[in-house]
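All remarks here apply to the structure that follows.
Here the complex is missing one protein chain, while the rest keep their positions.
Going by the order they are written in, the chains are A and B; count residues from 1 in each one.
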Amino acid sequence: MENLILQLKNQIIEVLNLEDMTAEDIDAEAPLFGDGLGLDSIDALELIVLLEREYGIKLSNPAEGKQIFKSIASIADYVSKNRKK
Amino acid sequence: MTTLAHIRITPSETLLNGKVISNSNISGIYREFIGDYPKFFKMDSLCKLGFIAAELILKGQTPEQKENASIILFNRNGSLITDRNYQKTIADDNYFPSPALFVYTLANIVTGEIAIRHKIYGESSFYVLSHQDDEMMLDVVKNAYLTSPPSFILTGWVDYEDEGNYLADIKLVTK
Partner (left out) sequence: MGRVMITKIADNIISPLGCTSEENFRAVLAGETELKKQEDTFGLPESFCASLFNRDNINKQLDCELGHVDNLTFFEKLCVLSAKKAIEECNLSPRETNVIFILSTTKGNVECLEDSLSDQRCYLAESAIKIAKYFGNNNSPLVVSNACISGVCAQITAIRELLSGKYRYAVVIGGDVLSKFIVSGFQSFKALSPELCKPYDKDRIGLNLGEAVGTMILKAGKPSNEGDWRYVASSIHNDANHISGPSRTGEGSFRVLSDILKDISVDEIGFVNVHGTSTAYNDEMESIALHRVNLDDVPINGLKGYYGHTLGAAGIIETILSMKAIENGVILPTKGFETIGTSYNVNISNQLRNTDKPAFVKILSGFGGSNAGISYQKGGKA
């Protein structure tokens, strides 16, 4: 799981253009949206693409995203249970 | 029309009101003069260019003045640089359309990014021309006063082809 969390951190930094951030800067439990990293609706959509491209997980309902994308930890949990790649 | 300020940015130099203030590239200018807007890194190249030009030229304008300003920008390439990047994400054999890229496949988004940063609620318009036609651009800008007089207009040419080839030639003008 630790590897997955690190991998996700790096992928998210890249796809969401979180310049000047490294994996060490991101707390796996911290909220990604709202206060935390301050991600927005377009970032949420990009995370959906990330899940499909890297892990073969297709989210049919974007509303599911809210729970899944709460934090890096929650994404890692979801990916480990649902990944097809 | 009176010009209140003028900025010109190319890969080799940045001139503000006729004085060279930097020789950095776009990201370099951001880090040197701005640095407090993480959203900058989500923008495409055209928006980054327009953003830094606006940031430098709007220094000194008050929120009240900015609220009722207009933004009228022009270029030749539209959003082609990002159109091509987006097209790559919809290849038949690697189909993962990117929403973060798609939103920037509209040249007028640069006017939106400037409006958001500076709380400009006036007109935001974008025109695509075949070349930097100063006379036509001036006409369009002067004519804006015929239906909706703004406090001032942030206007000019902002075009990006690649990292060695871009130009922001932007003025703040008023009648």
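Criterion: a residue touches a chain if its C-beta (ideal position, glycine included) is under 8 Å from a C-beta of that chain, and two chains touch if they have at least 3 such contacts.
Keep in mind that this is a model prediction, so the values were computed, not measured.
Participant: For a quick check of understanding: of B:40, B:126 or B:152, which residue touches the chain that isn't displayed?
Facilitator: Answering carefully, the residue with contact to the hidden chain is B:126.
Participant: For the chain not shown, which residue from B:58, B:71, B:153 or B:173 touches it across the whole complex?
Facilitator: Of the listed residues, the one touching the omitted chain is B:71.
Participant: Which residue numbers on subunit B touch the omitted chain?
Facilitator: 71, 76-78, 80, 83-84, 86-88, 90, 92, 95, 97-99, 102-103, 105-109, 111-113, 115-116, 118-130, 133, 136, 139-140, 142-144, 146-148
Participant: Applying the definition given at the start, please give the residues of subunit A touching the unseen chain.
Facilitator: Counting over the whole complex, subunit A touches the hidden chain at residues 40-42, 45, 48-49, 62.
Convention: only the chains that are shown with their structure count from here on.
Participant: Measuring from the mean C-alpha position of subunit A to the mean C-alpha position of subunit B, what distance in angstrom results?
Facilitator: The answer is 31 Å.
Participant: Would you mind writing out the residues of subunit B in touch with subunit A in their complex?
Facilitator: Per the stated touch rule, the residues are 38, 40-42, 96-100, 103.
Participant: Of all residues in subunit A, which touch subunit B in the complex?
Facilitator: It is residues 15-20, 38, 42-43, 45-46, 49, 52-53 of subunit A that touch subunit B.
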